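Every protein chain but one is kept in place in this view of the complex.
Order of writing sets the labels: A and B. Residues in every chain begin at 1.
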Amino acid sequence: MRSRTDYLFFETARRRELVNITARVAQTVAASGVQEGFCLVSAMHITSGVWVNDEEPGLKEDFMELLERLAPTADYRHHRTGEDNGDAHLKRTLTGHQAVLPVTKGRLDLGPWEQVFYAEFDGRRRKRVVVKVIGE
Amino acid sequence: MRSRTDYLFFETARRRELVNITARVAQTVAASGVQEGFCLVSAMHITSGVWVNDEEPGLKEDFMELLERLAPTADYRHHRTGEDNGDAHLKRTLTGHQAVLPVTKGRLDLGPWEQVFYAEFDGRRRKRVVVKVIGE
Partner (left out) sequence: MRSRTDYLFFETARRRELVNITARVAQTVAASGVQEGFCLVSAMHITSGVWVNDEEPGLKEDFMELLERLAPTADYRHHRTGEDNGDAHLKRTLTGHQAVLPVTKGRLDLGPWEQVFYAEFDGRRRKRVVVKVIGE
């Protein structure tokens, strides 16, 4: 079995941002030498997630608007701790915080429009995503 | 390590549909020869998902109604591209687009009522699901 683990670092300029990381994930897959296996992409901070969808600007706005409607910026119990990012914890949950991507014949086996995004909901802080490939 | 990758094709008659694929996924597991491992089931199109829940008609309607309430059919920014399926992209996100199923002693290791569904939100188009098993 082969494996490789990389960490991607982010410190977004805006509080909320969708960063397309497909090419960076593909680099880890290539460097791993894995031909058949799985690639896990997981946000290690609890106010960000991973979204697999279309690279289309209008849709990305629709997605952020959906999350703001379902889990709005508001005063949460979590804020008693001094934090102000309760909505970001909830947005991560609704988005999902990880994806497992198939690796077939040495490459990410994605659908024609599938792109992998790091979804930041409480940015301007240094954060990490783990990209781990296992297989043969 | 052993692995096997199959693709399931769908072209549903209705726009929204839940298709129980548990038996088809089990076939891939059996054909793989894997005794201990993981089976990834992932919708490769960005307007469909994967749902692991109960084969119960009332619940399936409840589930579709929930999604329609949270991410309704409406006019989205995404529609400026000429598409009309913005709601389907969002419904996929709330549903989740994949599941990782444990394979134990050569079989899907599911709970007593767990069934695996392909969740179509923009059907009447040809679509694919990847089923990939890795293990020993």
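One rule holds for everything that comes next: contacts are C-beta pairs under 8 Å (C-beta built on N, C-alpha and C of every residue); 3 or more make two chains touch, one makes a residue touch a chain.
Computed from a predicted structure; not experimentally measured.
Visitor: Identify the residues of subunit B touching the omitted chain, counting contacts across the whole complex.
Guide: Residues of subunit B in contact with the hidden chain: 1, 36-38, 51-54, 56-59, 61-63, 66, 70, 94-96, 99-102, 104, 109-114, 134-136.
Visitor: Hey, which subunit A residues sit against the chain that's not shown?
Guide: Its contact residues with the unshown chain are 1, 3, 5, 38, 40, 42-46, 70-71, 76-81, 86, 89-90, 92-94, 96-98, 100, 128, 130, 132, 134.
Throughout what follows, only the chains that are shown with their structure count from here on.
Visitor: Compute the rotation angle for the C-alpha superposition of subunit A onto subunit B, expressed as a multiple of 5 degrees.
Guide: Rotating subunit A by 120 degrees superposes it on subunit B.
Visitor: What whole-number Å value describes the gap between the mean CA coordinates of subunit A and subunit B?
Guide: That gives a centre separation of 20 Å.
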